[in-house]
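What follows is part of the complex, with its chains left where they were.
Think of it as A and B in the order they're written, each chain with its own count starting at 1.
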């Protein structure tokens, strides 16, 4: 594995998922990362990713350096060829070449702006990191994908040991427009496990074909929930009317009543979650969300370990 | 010891104070914290606590992860049952469960808002951490108490080896309304050492009975200073007219002249100190304040060591 920016970087996703499950069942410390430095660069806020990736690196004996790039450092320019006489102070290509020269592995988080679909789906920040870094790059969530989260989610489902479960990715309400990254990535990874996957969302919220390929999309949430073993809730804004939040007629909040329509399904969410908006308190309080969060540590540790082995 | 949020968490406060004195006299490094992670969560600014606790953890071989929660991460919701469709992004209970899952010990700092006495004295933030954390919680100063500071202060007084000293906790001026945490905590810990303790403050600034129990409160600063061996200065806002700063007639700034009324007393303050407002330069420049600050490292180390031993 050269980088970890999406499932397409992973030769054997099923083996990687199993590696995460094994770590969860038997946590491990090692010295493979001794005298190796992980640099974590954040353009956006982070709690789970920030902490779990640091913890994972420390489990492997790595040193970690964290940079809140726009706050601790200089304002970053992304356009090539710009005459930089405005507010931006350092070009992304210079920043990445320099940061990577102090690291053995680098992680970067950068969200979609939701202003220009083409721009976001070009993944300019992540692409610049991969292009200019002299070391492997891990996506800590990019404009359109969140592979560490999806790897975690696949491992969490696999660890349940349910045979060919029905998994519903359900859109849920949210007060602000959110990127499609977690949902895109979830669908992109789901073929790596043996599951029946359905995407449920209101009309106007269909995800990009690039990720929904062979997956059924339903517009009736109750119907989709029938016989489900896992309900994975997530909000996202429109892909078609990019970044918009078209009005939704029914209430898509996930409640105890809706969970009762399932096959005793486990509720999943990547967190942070808007309680009583995305899902009601009792649904969240009896869910897999904290196991998912903890599994982030094992997912990061498996990815780091593989990258370290291939250095 | 399960948590360290106030003296009531400590079975033998006198032994813990002595442990701090011993560390000060013979600093120690150990590996007891190897492969253990301390997570430090800050809702408010910190210098001494931030640095001394990191240093103490590193002395024990621990890894440390620091989170400035509202800046690096998501805005936190504290109300139970809220429909989270406003500005807050993650519920405290979710944040704490997740953070604690990556740590072996967790510290949290959160100040009083001084808007609602009942709210502050309920210690909602700290209480949520203790309730939802899966690991021991250390208070890095809470709304109403600052036990690491008080443990330090008791050790600093003990290390002086003065027999049954007279210790005066004296209110002093400050340009802004401050919480009562340091002072409450000082009085709460003072019975753990053999000392005569007096609280001196202007009328209207009396502290809560919960902490002044058997301790004399005087409204005449000069009188209180007579025969004192230690003057511990601190500003706080009113407990009765909660958070208010009633006008004070006399000048309560601690000066060389006032120190001359004492039994050659040592001046103490937890820092940061507003020079020439709380106390004059020469008083601060010949004081125990830097020894106190350094002793913060030993206090944190003793607490961490005990918690690690009990994991």
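Basically, a contact is a pair of C-beta atoms (placed from the backbone, for glycine too) under 8 Å apart; a residue touches a chain by one contact, two chains touch by 3 or more.
Only a predicted model underlies this, so the values are computations on that prediction, with no experimental measurement involved.
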(request) May I ask how many copies the whole complex comprises, since the file places only 2 of them? (result) 3
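Keep this in mind: only the chains that are shown with their structure count from here on.
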(message) Quick check: how many Å separate the C-alpha centres of subunit A and subunit B?
(response) 39
(request) Using the touch rule from the top, collect the residues of subunit A that touch subunit B in their complex. (result) 29, 42, 45-48, 50-52, 54-55, 58-59, 68, 71, 175, 271-277, 281, 284, 289-290, 293-294, 297
(request) Sort out for me which residues of subunit B touch subunit A in the complex. (result) 35, 37, 39, 63, 65, 67, 69, 71-74, 77, 80-86, 89-91, 94-95, 97-99, 101-103
